[in-house]
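All protein chains but one are shown in place.
For clarity, chains are labelled A and B in written order, and residue numbers in each chain start from 1.
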Amino acid sequence: MAMWLFLGSECLLFGGLISTYMLYRGRITQGPRPSQIFDIPFTSVSSFVLLMSSLTMVLAVTSTQRRDYERSKLWLTVTALLGATFVGGQVYEFTAFYNEGLGFTTNLFSSSFYTLTGFHGVHVTVGVIMLMALRGIISKNRDTGDRAEVVELIGLYWHFVDIVWIIIFTLVYLIPA
Amino acid sequence: MDATTTATDTVQQGDSHEHGLSDAMAIKIALILAAMTALEVSTYYVDFGAFFLPVLIILMIVKFFTVVSYFMHLKFEHQMFKLLFYTGLGLALFVYFVALATFKFFN
Partner (left out) sequence: MAIIERPTPTAAITLRAPVTPAQSMGIVRRPVTSTGWKSWVFTVDHKKIGIMYGVFAMFFFIVGGVEALLIRLQLATPDGKVLSADLYNQMFTMHATTMIFLFAMPMAAAFANYFLPLQLGARDVAFPRLNALGLWLLVAGGLILNASWFLGGAADGGWFMYSPNSGPVFSPSNGVDFWTLGVQIAGFGSLIGSINLIVTILNMRAPGMTLMKMPVFCWMILVVQFLLVFSLPVITVALVLLTFQRSFGATFFDVAQGADPLLWQHLFWIFGHPEVYVLILPAFGIITEVLPTFSRKPLFGYPFVVFSGASIGLVGFGVWSHHMFATGLGPISVAAFSIATMAIAIPTGVKIFNWTLTMWGGKIWYSTAMKFSIGLIVLFTIGGLSGVTHAVAPSDTQQTDTYYIVAHFHYVLFGGMVFGLFSGFYYWWPKVFGKMLNEKLGGWNFWLMVIGMNMTFGPMHILGLQGQPRRMYVWTEARAGEGLFNFGFWNKIASLGSLILTIGILFFLINIVYTARKGKIAPLDPWDARTLEWITTSPPKEHNFDRIPVVHHLDDFFHRKYQEDATTGELVQIATGEQLVRAEEANADAHIHLPSPSYWPIAIAVGVGTLGFGVVYGVPIMIVGVLMILGSSFGFVLEPSVAQDIDYDPPASGGQDTKELAPLG
């Protein structure tokens, strides 16, 4: 329940960041335009990676519910790896943009773009850390009754990060300013 | 965990396991989501004309609710959870739409 409340609250957080971006995305006084630097095929692949990590997260949850802890460890690892791949892709993307002349302070578009996607990236990173920690805990302890519940809660967080990306991907990348 | 302090009509979490998603079902949904993503990406290559914006927005909304309802199994959860989450979502939509409207964003 606390997790759902937290996610409800996060809706307003990302809502604010997305609105800021939407308001400022056309305000480009200098520097490259988004259409010049966005690499849609690349970002599509990383979106796909994040989407699939949601699937592996579901599999981790169901296998934990079946008390199949070996499987759940496996799926948690895969999910974390996919998440890390996504973050890695984002770091690569940011670097590429920066080299093409789009710094954080270049214009309003860039500031709000980096703030929005950076915030999302931090959320994914926190998720990856939680997944790794969870995996460690599962392999150490044997008898925690509510283990399925914990995996489920972290799963909720993970899916939420995914749905935020679904929105960002469409609004930021696919719909041109 | 001791639940004796709970009131009779409180919300118990985690009683949704029976309705949970089977693995096969989850994979199917993931495939559908992947297909929708592919369709979205295709708008980058193929000109959809006037349908461009509506298609993208509708796909985004469908994907969003598919993940929320099935992967996050909110569809099978207690009313209270839906209330908590959708209140947040609804408020976010409301306040930010109004705020953007005052900037004449939609004109």
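Everything below uses one rule, namely that a residue touches a chain if its C-beta (ideal position, glycine included) is under 8 Å from a C-beta of that chain, and two chains touch if they have at least 3 such contacts.
Note that this is a predicted model, so its numbers are computed, not measured.
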Practice task
Identify the residue among A:45, A:81 or A:150 that touches the chain left out of the display.
Solution key: A:150
Exercise for the section: Determine and list the subunit B residues touching the chain excluded from the picture. Expected result: 1-11, 13, 80, 87-88, 91, 94-95, 98-99, 101-104
Handout entry: Positions on subunit A contacted by the hidden chain, ascending
Key = 1-3, 5-6, 8-13, 16-17, 20, 23-24, 27, 29, 104-105, 107-108, 111-112, 115, 119, 130, 133-134, 137, 140-147, 149-150, 153-154, 157
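In this text, only the chains that are shown with their structure count from here on.
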Exercise for the section: Report the residues of subunit B in contact with subunit A in the complex, numbered from low to high. Expected result: 1, 11, 13-14, 17, 20-23, 26-27, 30, 33-34, 37, 40-41, 43-44, 53, 56-57, 59-60, 63-64, 67-68, 71-72, 80-81, 84-89, 91-93, 95-96, 99-100, 103, 105
Problem - Residue ranges of subunit A in contact with subunit B within the complex - result: 1, 4-5, 7-12, 14-16, 18-19, 22-23, 40-41, 44, 47-48, 51-52, 54-55, 57-59, 61-62, 65, 146, 148-149, 152, 155-156, 159-160, 162-163, 166-167, 169-171, 174-175
